[in-house]
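Just dropping this structure here.
A single protein chain has been omitted; all remaining protein chains appear in their positions.
Note that the chains take the letters A and B in the order they are written out, and that residue 1 is the start of every chain.
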């Protein structure tokens, strides 16, 4: 069992840190409210107009975000391949091209079906 | 303190060698994958009105070709071969995996027929999933006749996941297969044409709980890796007999087995991981329910058998008690709850839970008969259940055309639609395990395997539970044939050629596997070499060789 004691201790410390800092923050922190602080955080000066009566993001944000993830993954795979390009040779090239084509197909689908149009 | 530096051999070998891929052996997977990808391209570039025909043809041809390729590979496998591993031993091609893939593909084809069925231009799927249910936008899409032909590529990806799930040879590949199988299904569940909110709720529940179970599965893999220092099944198996990487590491293995078990048991839907099943089966479009109830179950059990027989084949004593508990809970609780169900799809869902419990007794057996028994059971159950759900799609409410799930409406169906009711009656008898149907032979095979492995109490519970389940199956038959037709009698659609074929396939398989199971069992299911009873007693050895034949 002693094998796991450090894990438990570490977990305990982690949990305690979260709880303690939340409590300390709530007690000790100054509270000065204004409108801007209550708004959702977005890049840019002017927040996008929200739908009437609701504070929800439109689903279009998610489409863009997912597109980002697709290319994110693509890059993650590209880097190790690039490092070992010489060892993997022509096989690696073909496979990577196939991979890129597959990812592009998903991209093409989103593009053709209007996922990139904002309106 | 924690031994931070593990010995050198346990570090993952960084390979810079190009893998030697045998594309021929991978072809059943690749064909289905290609169909999915091409399906996406079709969605992107082909005009809307032509997509349906192209997509259906593409999907069915691909599944058919993959099925044939699977059969060819079964024939090409050397008789004495232990099976082959591919791509750095991440994928295995042996008789059980090919059998499961073949069954999955056949079931997928049957489900595809249901998916492709359209009545007055209406499929079972919503015109525009993104529209808010009940909104003007949705109505506009319905009037415009929009349809989601994305269903077909999604089904292809799900089928690919199912195939790979049964063929994976290490835990990571298996996890990827699990996700490839599950993600499209989550989405498909939310696409029902009617009762949109219900369908979306089902999809969300399935997704949340599925993600939850995936987390367990992944956590379990991590634990097992900590124990064995590897994720390959063979390595885990070896570690199980040699004692693992670190001293006192057995808890890691045990927790890992339990957690991986949780992930698996969620996918097959046993108590207490079954809650999603009734809600999801009911909410999902019925053709998708058919696919999930048949194909997913086969895939999940295929993977489960491989994990527990191969990877954990040397630690049978460690996981057997856990599966005992789950099997008993499943067979008892689900059978009891099913008694008071009033909706046909929920009833079939609970029935599926009970059946998962029955098959679990074969997993518990951990012997050669357990493997063949489970394989037969899965094939038999898969075809019967697809047929049953096909019939569900035909019985509609007279007013709004939605499926009439309420069992009281099914009263007297035997008089108005005798053939339909007789087919469903046959399926129900098979579920109940009445002789001369496939269900009986399946039950006999798994129970017999369990008895041989010394799990007689489990079998007694199973037989009792099947008596309870027989009660509610027979109740439906009585309702259909002997009760007066209900006031709100449903409108029974004439089965089109697609649905008709599926029902016929179900009836044929149920009868054929019940009356003449011999040829199927002999030629299709891989036979472990005829073991004598001594060999069965030495079950570890038997399990050892199971997948090696």
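The working rule: contacts are C-beta pairs under 8 Å (C-beta built on N, C-alpha and C of every residue); 3 or more make two chains touch, one makes a residue touch a chain.
One rule holds for everything that comes next: contacts and distances are computed from a predicted model.
K.L.:
Consult the UniProt record of the chain that does not appear here and report its protein name from "4Fe-4S binding protein", "NADH:ubiquinone oxidoreductase subunit L", "Probable tRNA sulfurtransferase" or "Cysteine desulfurase".
P.N.:
"NADH:ubiquinone oxidoreductase subunit L"
K.L.:
Quick check: which displayed chains does the absent chain contact?
P.N.:
B
K.L.:
Of the residues listed, B:99, B:125 or B:216, which one is in contact with the missing chain?
P.N.:
B:216
K.L.:
In the full complex, which of B:33, B:225 or B:276 touches the chain missing from this view?
P.N.:
With B:33, B:225 or B:276 as choices, the missing chain is touched by B:276.
K.L.:
Sort through B:133, B:243, B:398 or B:418 and give me the one touching the missing partner chain.
P.N.:
B:418
K.L.:
By the contact definition given up top, give the residues of subunit B that touch the hidden chain.
P.N.:
For subunit B, the residues touching the absent chain are 204-205, 208-209, 212-213, 216, 250-251, 254-255, 257-259, 261-262, 265-266, 271-273, 275-276, 278-279, 317-319, 321-322, 325-326, 333, 336-340, 368-369, 371-373, 376, 418, 434-436, 441, 444-445, 447-449, 451-452, 456, 459-460, 463-464, 467-468, 470-471, 474, 478, 482-483, 515-518, 521-522, 525, 527-528, 530-533, 536.
The rule we apply is simple: only the chains that are shown with their structure count from here on.
K.L.:
Distance-wise, how many Å sit between the C-alpha centres of subunit A and subunit B, to the nearest whole number?
P.N.:
So the centroids are 33 Å from each other.
K.L.:
Touching subunit B in the complex: which residues of subunit A?
P.N.:
Against subunit B, subunit A makes touches at 3-4, 6, 59, 84, 87-89, 91-92, 102, 105-106, 108-109, 111-113.
K.L.:
Considering only the defined contacts, which subunit B positions touch subunit A in the complex?
P.N.:
Spelled out, the residues of subunit B in touch with subunit A are 1-2, 16-19, 37, 40-41, 43-45, 130, 246, 248, 251.
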